[in-house]
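Step one of this worksheet: look at the structure below.
Here the complex is missing a single protein chain, while all its other protein chains stay put.
Up next, chain A:
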């Protein structure tokens, strides 16, 4: 049984527009049987934070291609992507690259 987790979820690069324009969210994830992984967090975000147009953020069980995910300032590619096990006080940042520059 995993204890509840407190994490910071942040959105940037325009992704925040899908979340009422709010960039930083302090999130408490409830205790559950299995440890929380990013895959679970995405489901949670879709259910609890996403205000509109889920297809612009989520694709299948992952993020839409073009959305970067940084966990404690490191690319999630280095940390196992969807299978990364969340720790208390982790900071997860989603940056959209999908706009003109």
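Definition applied: a residue touches a chain if its C-beta (ideal position, glycine included) is under 8 Å from a C-beta of that chain, and two chains touch if they have at least 3 such contacts; residues count from 1.
Everything that follows uses one rule, which is that contacts and distances are computed from a predicted model.
**Student:** Looking only at the UniProt record of the hidden chain, which name from "WD repeat-containing protein 58", "Cytoplasmic tRNA 2-thiolation protein 1", "Pleckstrin homology domain-containing family J member 1" or "Globin domain-containing protein" is the right one?
**Tutor:** Per the UniProt record, the undisplayed chain of the complex is "Cytoplasmic tRNA 2-thiolation protein 1".
**Student:** Taking the full complex into account, find the residue in A:2, A:17, A:37 or A:82 that is in contact with the omitted chain.
**Tutor:** With A:2, A:17, A:37 or A:82 as choices, the missing chain is touched by A:17.
**Student:** Since one chain isn't shown, list which residues of chain A touch it in the complete complex.
**Tutor:** 12-14, 17, 65-66, 68, 70, 73-75, 77-80, 95-101
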